[in-house]
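All protein chains but one are shown in place.
Up next, subunit A:
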Amino acid sequence: MYAQMIKSEATGDDPEKLAAFQARIDAGEKIEPKDWMPEGYRKTLIRQIGQHAHSEIVGQLPEGNWITRAPSLERKAILLAKVQDEAGHGLYLYGAAETLGVSRDELTEMLLDGRMKYSSIFNYPTLTWADMGAVGWLVDGAAIMNQVPLQRTSYGPYARAMVRICKEESFHQRQGFHIMMQMAKGTEAQRRMAQDALDRFWYPSLMMFGPSDKDSVHSAQSMKWRIKMNTNDELRQKFVDQTVPQAEYLGLTVPDPDLAWNEEKGGYDFTEPDWSEFHDVLRGNGPCNRERLEARNRAWDDGAWVREGMMAHAAKRRAAKVAAE
């Protein structure tokens, strides 16, 4: 889940309009950019879509960390293709957010000065090649869990962006699992690397779904507006149930001594992640928060002359065209 802890905005609109709006959502209609919408709906969506877009952009960094060290030409090509897809997802999502009246540059500024967040998962380091497998398998796996239902979300441009994104994400997840498979059946060192990656990414992946429902104060309004489709705990449970058998298939051990199948609920019982760590990461104290934001700020600052040069040239072209007419 690339959007966490999205606070829904209170809304002070005309009750009649609000009721009509809610009726459209309840009837499963899509809300389009030119339609009337409550201010709170618009603001909450900007925050959610923006955070999702930022996650795609910052998410290039932990994976880009391994492009230059990919172990074969094929793996390098696949990783390049994947990271390129992710930047593309960022682009559609910023596009979807722009339909709500906020520009990509405004959103970018808010990411760079810390007013907006990105998913906590990208503040963890990628230390070995197995992490490229674990990120695809677990992180993209968790993202898909959240994004598949969002294809039915109430806001049209977001739902349509999600359809394209989901197709590519499921491909990424298979690629990640394939890396893990190759390593799990590989040498002793590769198996150790694979287990180590699972050990480090398991709990941070569970955190991607956000806090436990009992502590998740913002969900109700978002679920009513159908911009959040399932609760955090529902999705986390689904993710664990899907992933544990995959780990078993790989011959890897999920780092949770209390993990056990619960016949009665038809799902696994598992240990919750350490929520104090989660909140630390959100507060900027994750292992890589500083590096990630520094890298994005540097790219933006170092690139200023390029963006200005491009704009200046485009303006000269326009002026020359006008003069010629």
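In this section, a residue touches a chain if its C-beta (ideal position, glycine included) is under 8 Å from a C-beta of that chain, and two chains touch if they have at least 3 such contacts; residues count from 1.
Operating definition for what follows: contacts and distances are computed from a predicted model.
**Q** Given the options "3-isopropylmalate dehydratase large subunit", "Amino acid ABC transporter permease", "PaaC protein" or "SufE family protein", which would UniProt use as the protein name of the unshown chain?
**A** Options "3-isopropylmalate dehydratase large subunit", "Amino acid ABC transporter permease", "PaaC protein" or "SufE family protein" narrow down to "PaaC protein" for the missing chain.
**Q** Using the document's definition of touch, tell me which of A:20, A:87 or A:260 contacts the absent chain.
**A** A:87
**Q** One chain isn't shown here. Among A:22, A:151 or A:190, which residue touches it?
**A** That would be A:190, which touches the missing chain.
**Q** Among A:265, A:290 or A:307, which residue is in touch with the absent chain?
**A** Among A:265, A:290 or A:307, only A:307 touches the chain that is not shown.
**Q** Tell me which of A:17, A:167, A:265 or A:298 is the one touching the absent chain.
**A** Only one of A:17, A:167, A:265 or A:298 touches the chain omitted from view, namely A:298.
**Q** In the full complex, which bits of subunit A touch the chain not displayed? Write them out.
**A** 57, 60-61, 63-64, 67-77, 80-81, 83-84, 87-88, 90-91, 94, 104, 129, 179, 182-183, 186-187, 189-190, 295-296, 298-300, 302-314, 316
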